[in-house]
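I have placed the structure first, in the form of C-alpha cells, so that the comments after it can refer back to it.
A single protein chain has been removed from this complex, and every other one stays in its place.
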Amino acid sequence: MKVHADLCLIPLGVGVSVGTYIAECQRVLDEAGLEYRLHAYGTNIEGDWDRVMAAVKRCHERVHAMGAPRISTSLKLGTRTDRAQSLQDKIDSVQRKLNGNNKQETV
Amino acid sequence: MKVHADLCLIPLGVGVSVGTYIAECQRVLDEAGLEYRLHAYGTNIEGDWDRVMAAVKRCHERVHAMGAPRISTSLKLGTRTDRAQSLQDKIDSVQRKLNGNNKQETV
Amino acid sequence: MKVHADLCLIPLGVGVSVGTYIAECQRVLDEAGLEYRLHAYGTNIEGDWDRVMAAVKRCHERVHAMGAPRISTSLKLGTRTDRAQSLQDKIDSVQRKLNGNNKQETV
Partner (left out) sequence: MKVHADLCLIPLGVGVSVGTYIAECQRVLDEAGLEYRLHAYGTNIEGDWDRVMAAVKRCHERVHAMGAPRISTSLKLGTRTDRAQSLQDKIDSVQRKLNGNNKQETV
C-alpha cells in the first residue's frame, strides 16, 4: 500500500530552536531512500506504507537519542485505491483547476 | 517504544456519514488488544509503537475493503523517554493543575 | 456557522511538562462559555465559529503571557450544513454502529 504522508515532528524540552532535530529527520528520510519535500510546517513524504512508517519511527528514535526527552508528532496519511498519484500530481491537479477557472473567467 | 496516539481517519468518496467506518476502526483497535478511547474528533490510543502502527495500517486496509476509495488520516504520536505516563495520567495532570490553582484562588 | 473543533496546543521553550499551560487553556474555554471536553491528546470544543476562534486566539495570548516564547497548535475544524450534530451525537453515532453490528453478529 502506497502512502502520501505529511510529517511534523516537535521535540519538547530542548528549547525553541528545533531546526537541528528537523534536519536530522531529513537525513533519516534520505537514508531511507524515500521521496520527500520539506515545507515551512512539515515534510511531504511519498512511498510504501511500511517504509514510510519505519522512517517515522526512526525519526523519533534519533531525536530522542539527540537528547529530546519528549516528542509530539503530527502525521497525515493519505491512501487511495482508485488510482496512482504522486505528490507532484496533487499540486498539479490544483494548479490545473486554478488555471482552468481563470481562463473561463477571462473568456 | 511506547506511544500515545490520536487517530482521526476520514474516508472520502463514501458520502457524509462516516460512522460505520469509524466503528470498524474501533473493532480493529479492539482486536489488536490496544487501550483506546473514542472522543468526538478522533480516538486516543496507547500501546507499543509497532502494535499501534500495525493497527492504524489495518484500519486503512479495512476501510478501503469496505469500499472507501480514498482515506485521509490525521495521526498524532507522542513519545517520551523521561517517564512512563498513561492516557489517564495526562488528563489527571491537567485536572490537578486546574484544582490546585482554583484552591489557591479561593484561599 | 457552528463548528466542532479539536484543540491541541504545544508550548515550546518551557520544558517537557506542559500541564500548567493546558490547564490555563481550559480556563480560557470556560470563561468563553464554550462546551468543551478534555481528552488525552487535546480538547473537543463546540460552538459558534467566531467564539471558538476568539478563544483559540486567547489561548495563544495567555500561554505566551505565561512565558512560552513559541507555540505550535494543531486545530481540527468540522462544519456541516446538512444537519445539526453535537459532540456527543458524534460519539453516540459510532457507538450505535458498534452495537448494531455486534447484535447482528450474535444473531
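By letter and in written order, the chains are A, B and C; residue numbering begins at 1 in each of them.
One rule holds for everything that comes next: a contact is a pair of C-beta atoms (placed from the backbone, for glycine too) under 8 Å apart; a residue touches a chain by one contact, two chains touch by 3 or more.
Worth saying up front: this structure is predicted, and the values here are computed from it rather than measured.
In terms of residues, what is the contact footprint of the unshown chain on chain A?
Residues touching the hidden chain, for chain A, are 4-6, 8, 16, 19-20, 22-23, 26-27, 37-42, 44, 46, 74, 76, 78, 80, 82, 87-88, 90-91, 93-98, 101.
In the complete complex, which positions of chain B touch the hidden chain?
10, 12-13, 15-16, 18, 69-70, 72, 74
What does the interface between chain C and the hidden chain look like in terms of residue numbers?
1, 13, 49-50, 53, 56-57, 60-61, 64, 69-82
Quick note on the criterion: only the chains that are shown with their structure count from here on.
Just how much do you need to spin chain A so its Cα atoms sit on those of chain C, in degrees to the nearest 5?
Superposing the C-alpha atoms of chain A on chain C needs a rotation of 180 degrees.
How many angstrom lie between the centres of chain A and chain B, each centre taken as the mean Cα position?
The separation of the two C-alpha centroids amounts to 20 Å.
Please list all residues of chain B that touch 2 or more other chains.
74, 76, 78, 80, 82, in rising order.
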